[in-house]
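Note that one protein chain is taken out, while the other chains of the complex remain in position.
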Amino acid sequence: MYSDVVVEHFTNPRNIGVVENADGRGQDSNPVCGDFTRITVRLADGKVAEAKFKTFGCSAAIASASMVTTLAVGKSIDHASRISAQDVLAALGGLPLVKEGCALMAAGALRSAIADAKVRAG
Amino acid sequence: MYSDVVVEHFTNPRNIGVVENADGRGQDSNPVCGDFTRITVRLADGKVAEAKFKTFGCSAAIASASMVTTLAVGKSIDHASRISAQDVLAALGGLPLVKEGCALMAAGALRSAIADAKVRAG
Amino acid sequence: MRRIYLDHAATTPVDPRVAEAMAAVYRDAPGNPSSIHDEGRQARALMDTARERVAAAIGAEPSEIVFTSGGTEADNLAVRGTVAALRHKGDHVVTTAIEHHAVLDTVSELEREQNVRLTVLPVDRYGRVDPEDVREAITARTVLVSVMHANNEIGTIEPIAEIGRICRERNVVFHSDAVQTVGALEVDVRRLPVDLLSLNAHKFYGPKGVGALYVRKGTPFARIQTGGGQERDRRAGTENVAGIVAMGAALEIATRERAIESPRLARLRDLLLSGVRDAIDDVVVNGHPTERLPNNASLCVRGVQGESLIVALDLAGIAASSGAACTTGSLEPSHVLLAIGLSRELAQGSLRLTLGRATTDEDVDVVLGELPRIVSRLRAASPVA
Partner (left out) sequence: MRRIYLDHAATTPVDPRVAEAMAAVYRDAPGNPSSIHDEGRQARALMDTARERVAAAIGAEPSEIVFTSGGTEADNLAVRGTVAALRHKGDHVVTTAIEHHAVLDTVSELEREQNVRLTVLPVDRYGRVDPEDVREAITARTVLVSVMHANNEIGTIEPIAEIGRICRERNVVFHSDAVQTVGALEVDVRRLPVDLLSLNAHKFYGPKGVGALYVRKGTPFARIQTGGGQERDRRAGTENVAGIVAMGAALEIATRERAIESPRLARLRDLLLSGVRDAIDDVVVNGHPTERLPNNASLCVRGVQGESLIVALDLAGIAASSGAACTTGSLEPSHVLLAIGLSRELAQGSLRLTLGRATTDEDVDVVLGELPRIVSRLRAASPVA
């Protein structure tokens, strides 16, 4: 059902938690199933210095959040805010069709965290 | 499905045919399935001297007709005309429930042949 | 005594390769295909493969195959489902006088209990439906035409391609009961204009208790069995995984072997029929002379009753059947034989010999040795012959 990458990111998720003194907080949810993901980011030098997630959701939702934070860290803010569900899916080696919403949710939570940081930064 | 006696009387039926110069002719049929049996008898010395059958019908109908003629031959007319479906069934070692009408038909054809002979004689 | 089984239209023995495939499922794949764990996913993968095989064998997409518990359920689903789905559009169903009871009794029940209007088309003396009769029967209220692909008693193949074209022109759903043909004849829904097609594993050396309905994409559809939403919500109930795997395996084997097997059966069938005609007077061969199933020999023997023929053959080691199965005590002559114009009496003397994979030339010889003897013996006791 799941690729090895998905299994690995589900079993050993990266970047669990909440960034202390975060610059931005974002959340996205899947209205159909009630799952949701919260992402917090710290920005530094025009880059995403830190990104952490908390997810209430299925295995694919957890793996997607882990993957999107992994993709974001170290990227320029601009680049990171353009990470799409497609990018997450590609990095995960795909998800079953019915689970693609999980990648969307992860990308959405990251984007809204970065947007929040931008707003706060003024 | 069938007892050995039924199989034997179906495979090697006794008394097939039509008695020449018969004293009585009888017929009975099964209205549900369209089967019918004709029996002809010759009486002599107050007994059934000969009894033969023709049956358009299933295996149980043929075996029943064979058996009822076998039972009749040599019996007193009175005795023969009282041969019942039960007697045929008993002699055959039973028939499946749905086939018991076949014994009834055989007994009926014999009885009507003997009755016919009595009328003609008298 | 070695038995000769000539009742393949009633059911076929399970191919040992198919039985082994089922045994492997019971041994190695115990899961429920709806479960998300490994056992469940394995069961689903096996079922997916089987679905692809069944689809491939008839030129369909896997998503167009709905597995059922057999041909009867497939027919019920086709007829009841279509009538329910299109109730707002109309109430008229066209079918034929020679359909299997799974169709005929279903449409009759709908007529009786749901006020469906019914046209039951006649057939000619070979058992063929005239496509023009279908064209004339269709009205603005017609929601379904159901004509079988080949008849199970007399083996006649119906002109379903033409009938299907007429239904397409008139935009009416067309169902065909192909239970007797899939596995024996080429059936390709890419070329055949059918919307719904019934299949049945135990007619092609698969197990009893599993069948399928092909549902062309876009065909209006309503389920008839409700519950857990299996089969994409078209047929609820935990899937008979082993049965489905078996159906896939059996159909793949039958399709692969068809090009050799069907002509072989046709040759044996012809040997049998000409032998019977030579050796027995006053016997009628039923069905179409050329447009017929390769393995079907249907006869009527004047003066004798079918059941006694069957029992005598059975005692001689030969399993055959009669259109007139006197099992319930009441022997109704077959509706198919009456529909082709036989008298009740002649119809009562029907004998169906349907050949199969195990049938050999020698078997045909044995039948040709026994049958004439049996017929004369029974005729000797018959008041009619």
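In this document, chain identifiers A, B and C correspond to the written order of the chains, with residue numbering beginning at 1 in each.
Quick note on the criterion: a residue touches a chain if its C-beta (ideal position, glycine included) is under 8 Å from a C-beta of that chain, and two chains touch if they have at least 3 such contacts.
Just so it is clear, the model here is predicted, and its values are computed rather than measured.
Enquirer: I'd like the shown chains that the missing chain touches, ordered by label.
Expert: When the entire complex is considered, the left-out chain reaches A, C.
Enquirer: Just the residue numbers, please: which parts of chain C touch the chain that's not shown?
Expert: 3, 5, 7, 10-14, 16, 19, 22-23, 26-27, 30-32, 34-40, 69-73, 75-76, 84, 100-102, 105-106, 109, 113, 202, 207-210, 224-229, 236-243, 307, 310-311, 313-314, 319-321, 325-328
Enquirer: Go through chain A and note every residue touching the omitted chain.
Expert: Residues 2, 7, 10-11, 13, 16-17, 32-36, 38, 53-59, 61-62, 65, 97-99, 101 of chain A touch the chain absent from view.
Keep this in mind: only the chains that are shown with their structure count from here on.
Enquirer: Please compute the C-alpha centroid of chain B, do the same for chain C, then give the distance between them in whole Å.
Expert: Distance between chain centres, rounded to whole Å: 41 Å.
Enquirer: Roughly how far is chain A from chain B, going centre to centre by Cα mean, in whole Å?
Expert: 92
Enquirer: Could you list which residues of chain C touch at least two other chains?
Expert: Residues of chain C touching two or more partner chains: there are none.
Enquirer: Counting only residues that touch at least two other chains, what does the list for chain B look like?
Expert: Residue numbers touching two or more other chains: none in chain B.
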